[in-house]
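One structure coming up, written as structure tokens, with questions to follow.
Here the complex is missing a single protein chain, while all its other protein chains stay put.
Each chain carries a letter (A, B, C, D and E) given by its place in the written order, and its residues are counted from 1.
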Amino acid sequence: MMPTLVNEFNEYRERMNEVILSKKNLVMKRLWNLDTNAYEEGALDKKTKEMLGLVASLVLRCDDCIKYHLGKSFELGVSTEAVYEIFAIANIVGGTIVIPHTRRAAEYWEELQKIV
Amino acid sequence: MMPTLVNEFNEYRERMNEVILSKKNLVMKRLWNLDTNAYEEGALDKKTKEMLGLVASLVLRCDDCIKYHLGKSFELGVSTEAVYEIFAIANIVGGTIVIPHTRRAAEYWEELQKIV
Amino acid sequence: MMPTLVNEFNEYRERMNEVILSKKNLVMKRLWNLDTNAYEEGALDKKTKEMLGLVASLVLRCDDCIKYHLGKSFELGVSTEAVYEIFAIANIVGGTIVIPHTRRAAEYWEELQKIV
Amino acid sequence: MMPTLVNEFNEYRERMNEVILSKKNLVMKRLWNLDTNAYEEGALDKKTKEMLGLVASLVLRCDDCIKYHLGKSFELGVSTEAVYEIFAIANIVGGTIVIPHTRRAAEYWEELQKIV
Amino acid sequence: MMPTLVNEFNEYRERMNEVILSKKNLVMKRLWNLDTNAYEEGALDKKTKEMLGLVASLVLRCDDCIKYHLGKSFELGVSTEAVYEIFAIANIVGGTIVIPHTRRAAEYWEELQKIV
Partner (left out) sequence: MMPTLVNEFNEYRERMNEVILSKKNLVMKRLWNLDTNAYEEGALDKKTKEMLGLVASLVLRCDDCIKYHLGKSFELGVSTEAVYEIFAIANIVGGTIVIPHTRRAAEYWEELQKIV
């Protein structure tokens, strides 16, 4: 079962993605495909790439991007200890303005643990 | 009739602008006048200037600024196709961290179409 | 009595800080201590330092950081006129994308005045 | 004849683009193609799109991106008056931190006028 | 006598400001006047306001803005100890990405001490 916070995020995301894609803007569509490609197995494995996406989203303070990469990291079995080391690097590199996003990330990570 | 999302944005905006102006800080007041001047007809027409304001707001990821310029673009008759080309440029220049703001922009743009 | 907006902010903040600290990541813990140290009396007094923290939070558009420093500035007796001069500098340096954050800051500052 | 500043920018840009493309990273290659597509004629004409790219580059304070879009705007016949209206919008939206980039942009725009 | 680094900064700044103002864009001209007004004596004194401008410039990582406010802070007699407390707050709020700008700021501050 999906916890509320995770459900709400996924549902809004999917609903609005459909609206955007329905307008048939080719650049948007291709950018999204490219976004998927960037995280595929290569010299670096998927898990590492999701962690790279997570830390980049944290320092850029993009809550929805953080949630997305936390969800993927959870699926790929990244440990809580590893996630908090990523939080730490993001807070050192990006400063205390990353803290409010870390709070919301921590909350979302707790919610993800409830998925059964 | 104004759809809820558009109404809520306008009402909060007006209410807080009044609070701010009531404090009689001259620099704030003049900056706001200047902000209005910047989008007035000149070598470039109003429509182009609103589109410039929109793309700038998108890449700077300022949801309220995006809503404001979407509202103005709607009034000035910018087409949905043009709006999505602006979204595309913003997402290419600013990267996938612009996507969550594009989702909220797409939602607001749909709401604006309901104004009668 | 604490007004709702102030209460909500403080409660969420404290609850999530506990979650984060419970994971015992040493870098996070030390960064938070350092954050406290940075605002302690030195060559500059506490009041000046809180105002520095406020303007930095405003231009970086971090709503929760703004609320935190507004709360501290209120406790230390910064006047409304001074707060609005800080708002003005932030809006000049950071541009009109700071306005939406200034609206929320103005709202929070009004709420703080209701504390008795 | 190309003025020095314009030449230097173009030469470094081309030389490093070759290095990057020589590594055959497919995501990088496709993103660059997409970047080209985003500025092609559509609902909006090329000139408008270059101006959108320029204002986005200005508020994001990316000197090389600014130079690139100034070069394209010059080729497409954007007037000095229009360029300065774009500068003005960028400075209002992005604040006085855009001024140093506007200085370098103004210098580059003067250089472009010397092309014969 | 002005040290080289300070001279170079001031000369380029003045030269390009003249180019920009020569184009007679009214919004640019007024924004610059407003920029001057924002740092004038008010509820807060000039020294405090320059320190606010400095910390804002640091966290926004605008080297030229940092130099400008360091110059003004030097003229107004801000102590080295105070300047480094401002550096510290900027580095805590903005993270280690502020360090390279702090290095250049430290270098410029040393140069300013040589003015006789």
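As a convention for this text, a residue touches a chain if its C-beta (ideal position, glycine included) is under 8 Å from a C-beta of that chain, and two chains touch if they have at least 3 such contacts.
All figures in this text were calculated on a predicted structure; none of them were measured in a lab.
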Practice item. Would you list the chains present here that the left-out chain is in contact with? Key: A, B, C, D, E
Check your understanding: Which parts of subunit E are in contact with the chain that was left out?
Key -> 61, 80-81, 84-85, 87-89, 91-92, 96-97, 99-100, 102-104, 106-107, 110
Check your understanding: List the subunit A residues touching the unshown chain?
Key -> 34-35, 38-39, 42-44, 48-49, 51-53, 55-60, 65, 79, 81-82, 85-86, 88-90, 92-94
Practice item. Could I get the residues of subunit C that touch the absent chain, sorted low to high? Key: 26-27, 30-31, 34, 37-38
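One rule holds for everything that comes next: only the chains that are shown with their structure count from here on.
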Revision key, fill the gap. Chains adjacent to subunit A and to subunit B under the stated definition are C, D, E
Practice item. With centres defined as the mean of C-alpha atoms, identify the chain lying farthest from subunit B. Key: E
Practice item. Note the rotational component of the Cα superposition from subunit C to subunit D, reported as an angle of 0 to 180 degrees in steps of 5. Key: 180
Check your understanding: Once you count every C-beta pair in contact for both, which comes out on top, A-C or B-D?
Key -> B-D
Study note, to complete from the structure: Separation of the C-alpha centres, subunit A versus subunit D, in whole Å, is 31
Study note, to complete from the structure: For the pair subunit A and subunit E, the C-alpha centroid-to-centroid distance in angstrom is 37
Revision key, fill the gap. Each of the following residues of subunit A touches two or more other chains, namely 27, 31, 91-92, 96-97
